[in-house]
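Taking it in order: structure first as structure tokens, then the write-up.
Every protein chain except one is present and positioned as in the full complex.
We call the chains A and B, going by the order they appear; numbering starts again at 1 in every chain.
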Amino acid sequence: MTTMTLGRTGVPTKYLPVLVTGCLLVAMFVVGGIRYEGFASGQVILNVFIDNAFLLVVAVGMTFVILTGGIDLSVGSVVALSTMISASLMAGPGWPPYLVIPLVLVIGSGLGLVMGYIVHAFDIQPFVVTLAGMFLARGLCYTIGTDSIPIEDPTFTAFAQDRIDLFADLWISPSVLIAALVVLGAVYVLHYTRLGRSIYATGGSEQSALLMGLPVGRTKITVYTISGFCSALGGVLLSFYMLSGYGLHAVGMELDAIAAVVIGGTLLTGGSGFLLGTVLGVLVLGLIQTIISFEGTLSSWWTKIFIGLLLFVFILLQRVFSARSRR
Amino acid sequence: MALPAPVLTMSGIGKQFPGVKALDGVDLRLLPGEVHALMGENGAGKSTLIKVLTGVYPADAGTIELDGRAVAFGTPLEAQQGGISTVYQEVNLCTNLSVAENVCIGREPRRRGRIDWKRMRARAAELLSRLELSLDVSAPLSSYSLAIQQMVAIARAIDIDARVLILDEPTSSLDADEVEQLFRVMRRLKEEGIAILFVSHFLDQIYEISDRMTILRNGRLVGEFLTRELPQVELVAKMIGQELAALERLHGEAKVFDRPLVEARGLGRQGAIEPFTLTIHEGEVVGLAGLLGSGRTEIARLLFGADHAGAGELAIGGTPASLRTPRTAMTHRIAFCSENRKTDGLIPDLTVRENIILALQATRGWTRPVPREQQDELVGRYVKALKINPPNPELLVGNLSGGNQQKVVLARWLILEPRLLILDEPTRGIDVGAKTEIQRLVVELSDGGMAVLFISAELEEVLRLSHKVGVLRDRRLVAELPNDDRLTTDVLLETIASGGASNGAAGNGAASGADDVMANGGRDS
Partner (left out) sequence: MRRLLWPAVVLALLLLVNVFTPNFFSIQVRDGHLYGTLIDILRFGAPLILVSLGMTLVIATGGIDLSVGSVVAISGALACLQISEDAGVFTAVVLALGLSLLLGAWNGFLVAGIGIQPIIATLILMVAGRGLAQLITDGQIITINSPAYKVIGGGYWLTLPFGILIVIGVLAITAFLTRQLALGMLIESVGGNAEASRLAGIRARGIIIMVYAFAALCAGVAGLMISSNVSSADGNNAGLWIELDAILAVVIGGTALSGGRFSLGGTVLGALIIQTLTTTIYSIGVPPETTLLFKALVVTAVCLIQSPSFRAKAFRRRRRAVLPGAASEERVRVTT
């Protein structure tokens, strides 16, 4: 009744979307491995993580918001704002990184908190509120400066260039480690705390969640705050990666984050999905880029077209699943 | 036998809404270990009373005592914490979460701040076993049928040490087996000493499960009765409030109907209405009588194509027809004024004029607008004929009173000059003047040759207007009675109460087509 039989093992239907994404990822990796020399190595996968650590962190925040049935369009701008604030504070007044980074995180969370409060208290669509947040954060970037500000702080450059060696010549960057910690923390919050379960309940049915006595308003405000925090942290990681602050960083990243979450099998209507799916979704996006760069002849815009196609397929799948489960 | 002290006593409850006295001096007491039915027709005040009890509305007058202490709950949550839990018709759970979570969420067992899934599942399983249910508690709730979801809601409700359990129409979407299962659970809870307040529109169920009942009518208390001492006929009479005043029949001499317009044979829809056979002739007013939820609206919706018929055939003017959408029905010149004008009738953003010509415009398509002069002429005519007040067609329809809104919807359909006009509770919630006007209009229309299917909860009204009356009970058309001198409200009451079984003499017998096609299957997989 609750399981769909796949081969010999029964897999609960709720894991099915994640499984589909996982299979897709494996298939992409296998095809890439057959087609291109040097593709089938562990470092290729790790490079995907290294190049997308910031996106992963941002997508984690987006997952929280989408699980409640909301959306956060401001993430890309908040990422850019964070790079800008860190770069300018370190370049201008020469603030030390251990002051700058917490400040940036507080600002990001604060923006999220305010947006969440407006969404909840005034019952305005999250789409519009976070759109205003997006304008605000981008606008703040440009008021700080319109040019790219390089970051020369030794701590940041160390983070950018450090390699953490794993076994057998494999390595990751410190950013990947941070992203992994964020993912683990998020999984814990979502599955082992009341907040996490309230998030799922709110996304499943806000009305019911209210009637069951759950703190729906607080939950909603919290997820936008978390998303703001993750965006700010993503911004810090991006400044490690880019070593610069720029108002035009991360343009359109909100779309990538939303796409990763959807491809990861999370329902945009809320209430269903897993963080593991989001991780896989980010990997799929990264792997598409990797394949296209390996292909050589394919141009970068195919990435967008593929992402669009994947979005279409996954949204269609979701539609079929939800139509079936409603019966 | 001495009665145990009541768990809950509500006395002299009054609740006033602007313009309406929703409750006036209502008393209710619930004894431990009893199932208490709360009975009443639409607008009797049942749901208001429940909302006052559970803290959704504050009461304007009266007192509530729980275990002898006066209480006043500000929110449903406070009521829950006070020991009063409610399970609604719509299951208010999160179907995306697991069964165990739905039972425990908000008070999950935790260990060092972390949710203890193992203990939570064990506790949920234990609670469910109290209801004689054994489920896979880690499966999502959506994988179970509505009945099971209902039980899970009950399990959640009684987990909070409930003294009083309110079940508000929990059975309206369950099939017979599922209802039986629910009743087993209710009996068990009863044995544990919980007082259950039960609301249902199914008389059979009331008589099967309840020990005692309180009847409301028009916001007032009719009385408290022991179920076994109150015959069904009297119950229905008390709910409907039979008036003994002589009925003025609006129709003149008897007409002969020999030209069938709409013939439904074994038409039905699973979970909504069991297959029925009904013929409506030209110029005939067919009344549908029955309690709320008996399938009146469902018949109307099938005949208008608003829902798909799962079974049976339909012929219009002698030729078979399949009504897949309202639009198809409209091409057969069938019109339907729905019961709920707010959600299914009016477009509040549009003006009176636009609302009136909407259906006509829909049939013409957007490329052929109704010329403005014609619009003004038509709208003016109907505003005048139906005495729509204020007579300003450019007013937003949302600003009109209920009766006038109803007339706007009526006008929308009259413009199309339908052959069959379906009126679902056209006179509910509107003032007496407008009511009489609408009744007279129905007579005029049928005299002009239009067939009318007239649905109303008021038996007098049905009797006054109809040439024949279809009687519904528990989603079945149980009898079709010609409206001759022998047909009185008493006979109608009797038929509703008895389900037409003993009433073959008065009418043409049960009209339901295919006998008892049981609704089976349909559970999700």
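Throughout what follows, a contact is a pair of C-beta atoms (placed from the backbone, for glycine too) under 8 Å apart; a residue touches a chain by one contact, two chains touch by 3 or more.
Computed from a predicted structure; not experimentally measured.
The chain omitted from view is touched by exactly one of A:30, A:99, A:158 or A:305, namely A:305. One chain is missing from the display, and on subunit A it is touched by residues 71, 118, 121-125, 127-129, 131-136, 138-140, 142-143, 146, 247, 255, 258-259, 262, 268-269, 299-309, 311-312, 315-316, 319. Contact residues of subunit B toward the unshown chain are 17-18, 57, 304, 306, 325-327, 330, 336, 338, 343-350, 354, 358-359, 361-370, 412.
The working rule: only the chains that are shown with their structure count from here on.
If you average the CA atoms of subunit A and of subunit B, the two centres end up 47 Å from each other.
The residues of subunit B lying in touch with subunit A in their complex are 76-77, 80, 92-97, 101, 105-106, 108, 110, 113-115, 136, 139-140, 142-144, 156, 524-525. Subunit A meets subunit B in the complex at residues 1-2, 12-14, 188, 191-194, 197-198, 200-201, 203-205, 207-209, 211-214, 271-272, 325-327.
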